[in-house]
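All remarks here apply to the structure that follows.
What you see is the complex with one protein chain gone and the rest in place.
Should a chain be cited, it is by its letter among A, B and C, assigned in written order, with residues numbered from 1 in that chain.
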């Protein structure tokens, strides 16, 4: 993939945004290879993502940022520009269940998804050999009801030490403390094993079996302080029938969970997810 | 379609059920063209549906029922036998929204689904011309907050007069009184415009937009006294995006609603839905 | 829906297109409510669709066209601008099968899709009453192997007399002559009852049953002189099993066919489909 700069903008909607940004980019010779716009008529907010060929611009990222500042101010933009060649630093948190972790490791190892994994942290030691085969540091940080504060302190420390910019909860099964949620707002991705808002909380497949639903699902969302209530990035479902026991749902659901999580992470890695209140714009 | 008898059985699971029923049918020369079994290991209950070629049996339905009684008693069966050539009598209840009603009328008119529609009842007069074009009696029974009892009394009367065995709420938007729910238990089919249990109650698409879900859905279920909580027959979903407003969801959702409702009604008409507590076995 | 102008552009890709168009629109005060871009790196071609609030522009469509001409020339654009308030004139061609026709009539009648239907033409008289109930002229133009030329002459005449800009083959089952295909290139929409390129030509469900596929599908495409080979607008599939006979496939397939056709027609009506060689860009 050719190197691009990704210019991500949210601002109040008004006439002239597209023209000003387009004018700015083209005045520097910038070649736009992908562009997405969305005007939310309800809130009066405008969202934009441009991919610009890096080698078409005579500017460094730093220069671009400096020169773009006046447009950003004029339109009161919340904005960022990222470099497709700078991989995100993604710390993976897991528990005992391996399917989501293995899937993310595989997509990294095969080069299908481009990101760095500075380390994997788990409250169980079961997945150590697998992670270490990939050449990735593995930290076992046990947790029980008496050492929660200590556990999360150590986890936070490891995340900070490894300079993570993104945290993925690959079926981590622990509720992160509020201060971590706040510090990494919009950068912690969770997979919940139900079609939210149905069956939030514990044992969603048991809840689904109880209700007799005909589809099970999974939801990938940003973590906020309210459990299973953060902005949804992606969801999907799978058909089941009366023949499927809770155990069957758990097994079948794994395929939906890992598919939805990897899609959500990929969208985040490519800066395609813009948050707006409790919703997402996904370009 | 060739005429068949449909033998529907629920009973406690034990050895010998399949053999006894199979033996009974074959001893009369009965040709089984479709057979479905399900043993629910959790509840220890067994479910069965057989389709037998009518012309392979020298027995009338009445004789079959009489002769089968001893097996039914032995295995403590909850059972029924129906004739594929006897169409169900389905009264349709609607409001102003036409998509579900039109879809069911079309599938009846084109012969795609075999059933009788003794009448359509609506609390608005808007759909009269459409219904009457099909040669079906249309009854306008207005309702407002002051005449609910009267409205439901008249509706119940019409249903009884038209000897309905099944009632379909094709976006009827009124909550049926408890006594009607009880009298027609397992024979009133509703379509709810969300993927239940998410967004039960009023304005589900508004709730969905509020939560920022990435799929919308519809649920076809039997009506019980608890709102939107009866046994689910079928469900389906459709992908949406941030670009879809509530109005878009309402429009897109219509296609899911009518698809799911018609599938659920078809399954019911063919006696493929067995209720077990608050769940369904769908053969 | 608020009135918008839709500006549709295809041109060789180069730096400055987005900026120039954006500049032009905003210099006239134009408020862009939806924008889509696509750069096809393989062919070096660029595609763009803008929706501009009509009441934000002080220009008439004619003035817009005149003023935009110099930009269009500079970038060698193949372009058009349409008015969302000017409904397309869509002549529907059908045969005996009613499901696609009924679906399109319903979506028109209920206001779900905005277009005019100057007339329906069919080689059978079966659907006359249905069409006329909607207040739409119905023309029965019989065809057999001896009068094909005459049939198509009359059909062409009717299409021209009714000033159609779009022709929809709603399971018309006849192969249009080459000169009609050419005259209405990119404006004749067909639904084929298979997942093309599988099972082109006659009796696709029989072909599908023969091959033992596990999904059946439908394809909505623009008609070209080569049978079932024109640019694809949309496709979808439905799961089947060994239990489904050819008759079941025909029945089940109807739901996919009408869904895919209505989606394709809707995309066309909103000027969202840009053709490029034998492919489509669908915004």
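In the analysis below, a residue touches a chain if its C-beta (ideal position, glycine included) is under 8 Å from a C-beta of that chain, and two chains touch if they have at least 3 such contacts.
Not measured: the values here are computed from a predicted model.
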Of C:11, C:180 or C:282, the residue that touches the missing chain is C:282
Logged for subunit C, residues touching the omitted partner chain are 38, 40-42, 195-199, 211-215, 217, 231-237, 241-243, 245, 278-282
Hidden partner chain, residues of subunit A it touches: 98-99, 102, 106, 110, 112, 133, 251, 254-255, 259
List every residue of subunit B that touches the chain not included in the displayed model. 15-16, 18-23, 25-27, 29-37, 39, 41, 56
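We adopt the following convention: only the chains that are shown with their structure count from here on.
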Chains linked by the largest number of contacting C-beta pairs: A-B
Whole-Å separation of chain centres (CA-atom averages), subunit A against subunit B: 41
Multi-partner residues of subunit B (at least 2 other chains): none
